[in-house]
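Please find one structure pasted underneath; my questions will follow.
The complex appears here without one of its protein chains, the remainder shown in place.
Chain nomenclature is as follows: A and B, assigned in order of appearance, with residue numbering initiated at 1 for each chain independently.
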Amino acid sequence: MKKTTLFKACTLAAAMAAASSSHAGSLTIASPQDPGSWDPIDTFLVNWASVATNIFDGLTYRGPDLELVPGLATNWEELDDGNRIRFILREGVVFHNGEPFNAEAVKFTFDRLLGEEGARGPQRSNYTSISRVDVIDDYTVDFFLNQPDPVLLTKLAGYGAMIVPPGYIEEHGDDYFNTHPVGTGPFQVVEYTPRSDVKLEAFADHWSGAPKLDSVTYRFISEPSTAVAELQSGRVDIVLPPTIPIGMIDSINNHPDTEVVSVASPTVEALRFNTQSGITADERVRQAIIMAVDRQAIVDSILAGEGNVIASFQGEQSFGFDPELEPYPFDPQRAQELLAEAGVEPGTSLQIDIRGNDATFAEVAQVVAAYLQGVGLNASIQPYETNVLLNDIIPAGRTGAMFQQKWGGWTFDFDNTAYLMYHTDERWNPYDSDTTLDEMLESQRSITDRGERETLLQSVARYTKERALEMPLYSLNALYGVSSRVENFEPAPDSRIRLTDVDVTE
Amino acid sequence: MSSNSRSFRFSNLQRFKSLEFILGAVLVGSIGLAVLLSGFLFPDGGGGVNLAMRLTAPLTDGSFPLGTDPLGRDVLARVIIGGEISLKVGFYSALGAVALGIVMGLLSGYYGGIIDMVVMRFADVQLALPFILLAITFIAVIGGGLTNMIILLIISQWVQYARLVRGSVLSLKDREFILSAQAIGVRDWRILFQHLLPNLLGPVIVLMTLNVANNILLESSLTFLGLGVDPVIPSWGGMLAEGRTYLQTAWWVSVFPGVAILLTVLGLNLLGDWLRDTLDPTGRTSR
Partner (left out) sequence: MAKFLFYRLLQALFVLVAVTLIVSFAIRLTGDPAVMLAQGAGSITEADLARIREALGLDQPFLVQYLEFLKGLCTGDLGRSFMGGTPVGELIGRALPATLSLAFASLFVSIALSIPLGVTAAVSRGRWPDQVIRIVSLVGLSFPNFWLAIMLVLLLSITFNLLPPSGMEGWQSFIMPAATMGIILTATNVRLVRTTMLDTLRSQYIMVARAKGLSNSVVLYKHALRNCSIPLITYFGLQFGGLLGGIVVVERVFNWPGLGTLAFDAVAARDYPVLQGVITVLSLLIISINLLVDVAYGFVDPRVRKS
């Protein structure tokens, strides 16, 4: 008797669970982290952007194809040798609260970002090339620059450059805006419960027309297997990157109603070297270590093919990527010769520092250690808590001979990686100082000619490869877990999924 | 008059025939033996990384009876070798906590006054801090690894021994055999360690057995949360964490280490339970 009651209770539970997720035209998305504030100038997380790209618009827009197209600006023009950019603004656009969008809103947004309020957040430093914004008329603004900024138009398509409503913020204040954001985007926030979820509703008056969905709920789920369980039980429709671990791809694809959709992402991984002391101060040893490791085998097995071996510290979409540049070959024989040449005794030990919470990379590091064992190096792995590694160990130059560096960047421009990794005295460059490299990195920053700049960035990549400053491992794919009821889903490399065209079937 | 006090005597251990004892002894004995002999059983550390053989299912390949993990290593070998970390953490931290707890408890109970005051306030603070949160914070400060883990567990657990010992000392120190020892001028440290200590060892041993079990669970939780030992060193908690993502496609990676933890902890708990019935019938150490 008891059994049947229990069974009834369970079927009831299942029915209720199913009922709760079957509203017409509504979508539930699992996101790994709650950014805490929706204000664009407080931004620092990809997972802010994956939600906020639906709430806000920028002057420019960049979709999953990574092409820069008009957003709130319909047209722009570079003047004064790239020291001034004139934007013609879209007319008839309104914010979710009914406030009109115009030149004043643009000026307000950037004055705020570059002013006192922006100084409290991390976004300002991306936009310091802007000296001021002038209103020419209601729908024309001029951006005056301190120096030409080749990446600025891209930067205007996201993060700190999202246009915010002046009247609303002045009326309600910044704290209120953090949790009750208003933009011009295709969806508006109706309810935000910190650390739990945020509910959005379609904004019918969006300038590109109303989205197909009625509502979207983002639930914050940090445990990957929990998010996947939610997907498989049909309570979540999309799981955003970087949640899904490689090991769960098969379980998602094996399930009849779910699949993994992937696209190359800007995230790259490398094991960087201590080029200052120890055996890795010797260029030959660094090259030997790289050649000792079969990176393709790592991608094929540990990453289940969801990545690409890289020759320099950038993926193929990156501006500065050189398809001609080949990675070091896998050649343990040559590696051993080089080690012998450099006078490294077999059995010499070295330490690899990694992030402790990164399950996939822990596997990669162990395979690397096994390959190094093969050429007579005893590698030990030291996991650190992520913050400790990023905060104390790397910047202070207290790493082992090798350390994990995971790097991304939504601008897809090699400058954002190379300058920070290789320029003397940068935070992420605790060991190396190379005047040739410094000069190249500095000069590309003010070149506005795209072709010229690309060539220079490619030679930076080539130079770092020759000096073997790191062991470039792979670029990772962004993995989305998607339910079969989702239609028109196109994965975005930068996790910024705009849901305008996405729909659901019942 | 010491026969009145609860002295620790092996003649008290009569109930060897109990089911709890037999089960517990068999579990702890066989797992302990396997772990001790792991060096002989798997001289090569259970085989290295072998990507060609990754995620082989159990019983499909003769050389991997329990299958292989995502890096193609033998799960059976790793489960047995991995026991070393768990048992080390479990025993060393319990031993350390017992030693510290006994000294603190003896001093605090016997001398009272300011020593007692200080030790007991320490204990209060300790008990008011939620352990896992403390552990997460401290591991972020001092780093993970075997030694740090043991230190952390000692710090968080000596208090229960100190309280237990202090309580026993308070009830014993007015007894005749102590008073007469004091009267004939026996030195304090001899009274503490030769007269008092043997009389309160029973409950301490019971608590310790249960504590070893609990520490093994805590170690695996911390390693599972990514705060534990080096992932290259096989450990049960680490294998569970690693295998978790493969649960639906390769259950054997995490189920076997899970079972290993379960059986070891169960064995220790059974032994502890049996010891408690035998050594400490009043149940002062009941949790």
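Quick note on the criterion: a contact is a pair of C-beta atoms (placed from the backbone, for glycine too) under 8 Å apart; a residue touches a chain by one contact, two chains touch by 3 or more.
All values derive from a computational prediction rather than experimental measurement.
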{"item": "Chain not shown: contacting residue from A:N126, A:S301 or A:T500", "value": "A:N126"}
{"item": "Candidate in contact with the missing chain, chosen from A:N75, A:Q147 or A:T193", "value": "A:T193"}
{"item": "Positions on chain A where the hidden chain makes contact", "value": "10-11, 13-14, 16-17, 20, 34-38, 42-46, 119-126, 175, 178-179, 193-196, 219, 221-223, 225-226, 229-230, 232-235, 385-388, 390-392, 408-409, 411, 416, 419-420, 427"}
{"item": "Residue ranges of chain B at the interface with the undisplayed chain", "value": "19-20, 23, 121, 124-125, 127-133, 136-138, 140-141, 213, 217, 220-221, 224-225, 237, 240, 244, 247-248, 254, 258, 261-263, 265-266, 269-270, 273, 283, 286-287"}
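Going forward, only the chains that are shown with their structure count from here on.
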{"item": "Euclidean distance of C-alpha centroids - chain A vs chain B, Å", "value": "43"}
{"item": "Chain A contact footprint on chain B (complex, rising order)", "value": "48-49, 51, 54, 70-71, 139-140, 143-144, 226-227, 230-232, 241-242, 244-249"}
{"item": "In the complex with chain B, residue positions of chain A that touch it", "value": "224-225, 245-248, 250-251, 254, 297, 301-302, 356-357, 359, 362-363, 365-367, 369-370, 373, 380-385, 387-388"}
